[in-house]
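Here it is, the structure, as structure tokens.
Of the protein chains in this complex, all but one are displayed in their positions.
The letters A and B name the chains in turn, as written, and every chain counts its residues from 1.
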Amino acid sequence: MLQYVVRRVLIAIPLLIVASILTFALTTAMGDPLADWKLLKARTPAEVASEYHRIGWDRSPPQRYLDWAGGFVTGDWKTTIIPGNGTQDVRSEIGRALGVTLQLVIFAEVIALLLGMAVGALGAVRQYSPFDYAATGAAFFMFSMPLFCVAVILKFAGIQLNNWLENIGAGRWIVTSGPPRDGFSGGLGHILYSYSGAFVLPVLSLVAIQFALYSRFQRASLLDTLNADYVRTARAKGLTPARVVVRHALRTGLIPVITVFALDLGLLFGGAIITETVFGWRGMGALIVDAITKKEPWMVQSWMMITAIVIVAFTLLADIVYAYLDPRIRLG
Amino acid sequence: MRGSGTWTGSPAGTAIRVLGLVAVAALSLSACGSGSGGTGSGGGDVNQGQDLKPGAIGALDQPFSRPKVPDIGEVRVALDEGFQDYNNNTGAANNIANNYLLGLVIPSPYFEDADFSLKIDKDYMESVTVKSTTPQVIEYRWRPEAVWSDGAPVGCKDMYLAYLANANAVIKTGVNPFDTQGSGFDQISRLECSPDGKTATVTFATPFADWRGMWSMVAQGGNQLLPAHVLEQKTGIPDITKVGMADSPDLRRAAAFYTKGWNDFNADVDLSAGPYLIKSSVRNQQAVLVRNPRWWGNPGAPSQIDTQAVTDSQGAVQALLNKETPVIGPQADPTIAEQVRAGGDFEVFARGGQTYEHLDFNMARPLFRDHPELRNAVAACINRQDIVDKLVKGIDPKIRPLGAFTINPNESGYVDHYQGIGTGDTAKAKKLLEDAGWRLGADGVYAKGGQRAAFSVGHKLVDRRAQTVQLMQASCKPAGIAIGDAGQESFNDQQLPAGDFDTALFAWVGSPIKSSLIQNYVSKDKGGVANYNNYSNPQVDDLLAKTNTELDYTKRLALFNQAEDVMAKDMHSIPLFQLIDFSASDRAYAPVSYLLPVGGVLWNAFAWTKQP
Partner (left out) sequence: MVDVRNPTPDRAERDAASAGFADSQARAQWRTVARRFVRHKAAVAGMVLFSLLLLFAFAGPLLWTASLDAGGDAKIAPGGAHPFGTDRIGRDMLAQVISGTRFSLQIALVVAVVATVAGVVLGALAGYLRGLVDAAISRLIDLLLCVPNLVITAVLARSTFTLAPSVQNQSNWLSVALIIALFTSWFPIARTIRGMTLSLREKEFVEAARALGAPTSRIVFRHILPNTVDVIIVNATVTVAQAVLLESALSFVNLGVHRPEASLGLLINENKNELATLPWLFWFPFVFIVLISLSVNFMGDGLRDAFDPRQRKVRE
């Protein structure tokens, strides 16, 4: 097992190096970071040259890449460099944003995964039952909606709900503009109340999409296993259906779901762009939109790199879990 | 007209008579204070702003001071962009979003009031006096109580630093180490400080008409006063007023601190001399203002102002409707405004502001350069009233098509130079073209000498602009003029400055400091660095150049109107409408409104009141 893990990690390293070069090429293609600054007013060549020197653009792209890569592995991710954008430390900014986004994403993923697996499994066991049809219909419906529409509609509905809650004297529970800035305080009840109020809408909008995916995968893979020979044998031997499902089928049926979970991470980071924009959270999504708009090269570069690392790490983790769960895969 | 409306002007209601420019503005403190005080009574629109009688010509130099108001506690405010840098003077930092907060923090001899007039800020100044016009000599006397939040006096030294930064001789030799662009400073021949440091006497070598903007927040870029004593402490320069204009190690040291030391936010060096001071800031996300304990004037109403950047207007409106944020200053469109008005418990402020949308013909392209009749035909076939009705009226029901570039309808001296232009008059457009020899082609488009009356409109991808183009297309099609949509995300950054367009649809930000507009309209070789559509008329160049030295305000406005007249005849650009200054608030708060270039929705935050 250890050997397998080590080998997989070693494969991931060259992949990440190539990814860093590719992302660097993309970032470089965004163009001259000083383009907007130079348009602000007429400047002397000496001014322009000194500004290029300040941001390190007097060096060739390969040199800049090596500069950045050397800094990145040693923890110096450089700062924002566009004039007027200050000199924010890229690493601490990404760290902060990643924290915000992970809170959202983990919440949403756990709920979606549990809900999806439960509904999917039930749908598979009761295939073609009214429940199955309803679940399938619901999943397909959610599948077919653009994420930003879900977010926009949810937000609209949330405010209506608040108006209604206030009318019956329950106060305004749902918050539409991000988490409380000073953190959560007060008694446990109050913390729960304000915490759930801040999270419910963005989490729900991410769940809506992911839930559909997981429930469909769980249903399909459980159907596959239920039809597999060893499960039939177990059934033929007279085991109760519940026992067959839980003991034999569910474990194998989990595998594809785990894989999807890992592969989906990229989708979720992309989805965060939309969710965070609509709900005013300042996470990874908001950060990259801002950085791309301002053409902030090191922010964009390190953002893409850290996302790549997270995604590759999760894929790796999924492979390992996969190997662990599936007795048919031999390690070595 | 609901609401008390007292924010519009002095409660005494007596306009100071036209005294001309040489008016000695040392008026008593008590007479006409409270430019923006007053109590609002809640509900509905306070957009009476459009009815506002512009400050009478020459009514400049009235006094202003902050009113006495009750404490209203903490207020949350959503801004469309967050606070970034304390020193907004450098070209690298300059951003309107910094001015939202800095208006409550930075001392300034002149204060821009709601009617866009410049008033002497009596909280800071004993007097601002024009001592002589030939040569132009202005005397600034600061109040003895005026201090920075560390107790050091505000005064001549701070003015000298701005002078040094904007006018130092190194600029003329090439590099400006201070990276500032304040105008007028290089025309100063002498700046003398009194021994107590509270009086500055400024002598100009050549007259500078926009002198009121100097050292004032309203003129932006380079004019913001900074605590010079902090720079002295940090650089070890014993007296900044002894640093000369010529290149020297001290000058370089001062410049180095000036451009770097006041970036971002750092409570140690970013002092306040206003009613509020910045307590904390997370760059471009949130910033907190609290009352300045050293403030000597009437204390501001909110005990704390909690600002949050909400870039998405819809997000800001929903935060208001959901009662999370009681005051918002978003970029408005009709949808935004309608939602707030339908919400019931909210008050809306909407008024045509300083920013104006217009359509420029590229005068370097033969199609427009050689065919004034085509420019006039386009100006006839587009329907400005219809565009305003559909795209702007939903925000401000009183807005009308715009009639000038350099003076806005809410300012004194405004004249509509485009009456009868852009009324969707198909017959007139066709006649103009046919009289000049254009013939309608088989494709329904006029043509003459191998050229078709067909062109595209370049613009940044903004819904409102795409809709404007569609309305133009629809109303000009029957007139045999084909308009295409060349909207691009990068238009304002790339195609526009490069002059790469047939016609361009975009907005300029106007200002009470009129000299900033001149570069948009004078010929390129006369300093028209922002003259993107290559317009050139020696008469306009001449008139606009004169406005820069005309010290008589009434005569100056007449010069602007003459230049506008010539431009209207040339029809190189069609003014469409003012963008709307917009703010909305919970009905309990009043009088919340919006003003640029200083403050935005926060411009009069010190005077807000709250009903229990």
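Some notes on this structure:
In this section, contacts are C-beta pairs under 8 Å (C-beta built on N, C-alpha and C of every residue); 3 or more make two chains touch, one makes a residue touch a chain.
Predicted, not measured: the structure shown is a model, and the values here were computed from it.
Considering B:V415, B:A474 or B:V566, the position touching the chain not shown turns out to be B:A474 (whole complex). When the omitted chain is restored, the residue from B:A205, B:A246, B:A427 or B:L461 that touches it is B:L461. In the complete assembly, the contact with the undisplayed chain comes from A:F148, out of A:Y4, A:F107, A:F131 or A:F148.
Interface residues of subunit B facing the missing partner chain: 313-314, 333-336, 338-339, 342, 386, 390-391, 394, 456, 461, 463, 466-467, 469-471, 473-475, 477, 484-489. Even with one chain removed from view, subunit A keeps its contact list with that chain: residues 15, 18-19, 22-23, 26-27, 29-31, 124-125, 127-128, 136, 140-141, 143-149, 152-153, 156, 223-224, 226-227, 263, 266-267, 269-270, 273-274, 277, 288-289, 292-293, 295, 300, 303-304, 307-308, 311-312.
Quick note on the criterion: only the chains that are shown with their structure count from here on.
Taking each chain's centre as the mean of its C-alpha atoms, subunit A lies 42 Å from subunit B. Touching subunit A in their complex are the following residues of subunit B: 78, 84-85, 91-95, 174-176, 181, 263-264, 283-286, 308, 310, 312, 315, 318-319, 321-325, 493, 497, 529.
Subunit A makes touch with subunit B in their complex at residues 35-37, 39-42, 44, 46-47, 50, 83-88, 155, 158-159, 162, 172, 174-177, 181, 277-280, 282, 290.
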